[in-house]
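Just one protein chain is left out here, and the rest sit where they should.
Presenting chain A:
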Amino acid sequence: MSVNPVLLKELRQRFRTVKSPLLVSLYLLVIGALVLGFIYLRWRDMPGYYRPDTSREIFIILSMVQLFLVGFVTPGLTAGAISGERERQTLNVLLTTRLTTRGIIVSKMLSSISFMVLLVLATLPLYNIVFLYGGISPSQVLGVFGFYMVTVFLFAAVGVACSTYFKRTGVSTVTSYGIVFILGLGTLLLGGFIYEVLRVPGPGPYQTPLITQFLLDINPVVVMMRILGENGFGPERNIGLPYWAVYILFYVIAGLLLLLWSSSKLNPSRNKGLRFRM
């Protein structure tokens, strides 16, 4: 099996520089400092023993910090994927090779994702602290890591799509962060707003509108809290699919559509139906 040359080149360029290990170290330092700081504060208040529910709190904090960092780092890694090539004036040459635009887009995406996956996997030893004290099942940890992978996929696809559409990396980065912010907070606010607008005043149970349920199902913060077993997070649901299925379907389909659109947008010969005027 041959590896796409763009992917090979990107990995070679990315992992050859000192920036990559520095970024991994910084990432671990931030997450590790927060977790160890939290443990220290808990231990200082109650020295001598450690409760399992405290380790659960650590797990939640660790996972939320990681989610925030995933949302912060992923668009930064991908928002210059294509626009960076354009700015370095290397894109035209790349497009005249026999590589397909789909191959270029997917390779760019994979190289960025691989680095993000490395960052996330590098934090696994920190999760051992949680296991040390109990209170969290391995399936929950696996669920959280699977959740990160799906989330990284869409966030990265957003970055690549913005990078394909916008000529400047700066504009692409700002727009990518904006879209990630909308997914992270906008869906929550909009869901709440729609809930309040459609709510009928008065006593009695009120069914949460489907659109609100959907918006909460695709909100990464809400979904993560649900994975962590915080079942009271969010309203009652009556969508036929479980929340994680809605999340996975939406993130994977939206990500794939963005990648398809990006490869079509990048293709200089895309208007194949164009009629020539003689």
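Basically, a contact is a pair of C-beta atoms (placed from the backbone, for glycine too) under 8 Å apart; a residue touches a chain by one contact, two chains touch by 3 or more; residues count from 1.
Just so it is clear, contacts and distances are computed from a predicted model.
> Look at the options "PadR family transcriptional regulator", "ABC transporter", "Ion-translocating oxidoreductase complex subunit C" or "ATP-binding cassette domain-containing protein" and return the one that UniProt uses as the protein name of the missing chain.
UniProt lists the chain left out of the view as "ABC transporter".
> Going by the contact rule already stated, which one of A:R12, A:K167 or A:R199 would touch the omitted chain in the full complex?
A:R12
> Pick out which of A:L94, A:V171 or A:L190 touches the chain that's been left out of the picture.
A:L94
> Could I get the residues of chain A that touch the absent chain, sorted low to high?
Given the touch definition above, chain A has residues 5-6, 8-9, 12-13, 16-17, 88-90, 92-99, 268-269, 271-272, 274, 276-278 touching the missing chain.
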